[in-house]
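Following: one structure in structure tokens, then a few remarks.
Omission of a single protein chain aside, the complex is shown with its protein chains in their original locations.
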Amino acid sequence: MSHTIKEKSRLLARVRRIRGQVEAVERALEAELGCADVLQLVASVRGAMNGLTVELIEDHMRHHVVDPATEPDRERARGASELLDVIRTYLK
Amino acid sequence: MSHTIKEKSRLLARVRRIRGQVEAVERALEAELGCADVLQLVASVRGAMNGLTVELIEDHMRHHVVDPATEPDRERARGASELLDVIRTYLK
Amino acid sequence: MSHTIKEKSRLLARVRRIRGQVEAVERALEAELGCADVLQLVASVRGAMNGLTVELIEDHMRHHVVDPATEPDRERARGASELLDVIRTYLK
Partner (left out) sequence: MSHTIKEKSRLLARVRRIRGQVEAVERALEAELGCADVLQLVASVRGAMNGLTVELIEDHMRHHVVDPATEPDRERARGASELLDVIRTYLK
């Protein structure tokens, strides 16, 4: 993955928050909370997973395909940036 | 939530598997696995979350709205069963 | 489907707007618009489809399962209303 330390720690922080949210679902089930409350907790995990997915895709694009910020070929840079916009639209 | 013990333990088993999958994502990030591998792990967590969501919705329908298996009003029973089919189609 | 005339005409208006959006995608492809523009048009069709799906599910719940507004059994009414909230969260 050879990404920057900063990116790695940011991704790890995101995943740990998601683990915390999944543990909250577990506690809610154990405590027999109402289905609707449990379902809303699960929906928030899904939202967090989408956010993690978009960040991973952006990192992958930058490190292994084209980095819109540093790519000398301006058409490629624009194409990569447009693709990331589309992916955010679909996964938000 | 007042669901059966069997349902509760089945849901808890699902959530614990999902926690295990999230921990696998965490380990993959710590070990700096390739982005594509991490993204495929994340995709499998999303799939498991969808499965959990459908099961929670089914339990909620059965316990708090209409149980297609026991509902005396046959039109309601059919309506509830059709709704669950649609939800499975959309969340699979 | 035996829904009210009002619901039927509202649903038809929605579907006709979606057809118009799909025709806009078709024109954009014929005119060789940029991929990113076409993709954003397609994203708006998906959004409109999600809106149509939620409205159809709500109508189905009201007419064929439980109508939260008129159901005498208050626990069922609440259960149905909670389920619709969850479905909106997942399909918005």
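Residue numbering begins at 1 within each chain, and the chains themselves are lettered A, B and C in the order written.
As a convention for this text, a contact is a pair of C-beta atoms (placed from the backbone, for glycine too) under 8 Å apart; a residue touches a chain by one contact, two chains touch by 3 or more.
Keep in mind that this is a model prediction, so the values were computed, not measured.
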For subunit C, the residues touching the chain missing from this view: 1-3, 8, 11-12, 15-16, 18-19, 22-23, 25-26, 29-30, 32-36, 38-39, 42-43, 45-46, 49, 52-53, 56-57, 59-60, 63-64
Residue numbers in subunit B that touch the chain omitted from display: 34-36, 39-40, 43, 46, 82-83, 85-86, 89-90
Interface with the undisplayed chain - residues on subunit A: 53, 57, 60-61, 63-66, 75-76, 78-80, 82-83, 86-87, 90-91
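Here is the rule we go by: only the chains that are shown with their structure count from here on.
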Length of the line joining the C-alpha centres of subunit B and subunit C, rounded to whole Å: 23
Whole-Å gap between the CA centroids of subunit A and subunit C: 27
Interchain centroid distance [CA atoms averaged], subunit A/subunit B, Å: 20
Residues of subunit C engaged with two or more neighbouring chains: 82-83, 86, 90
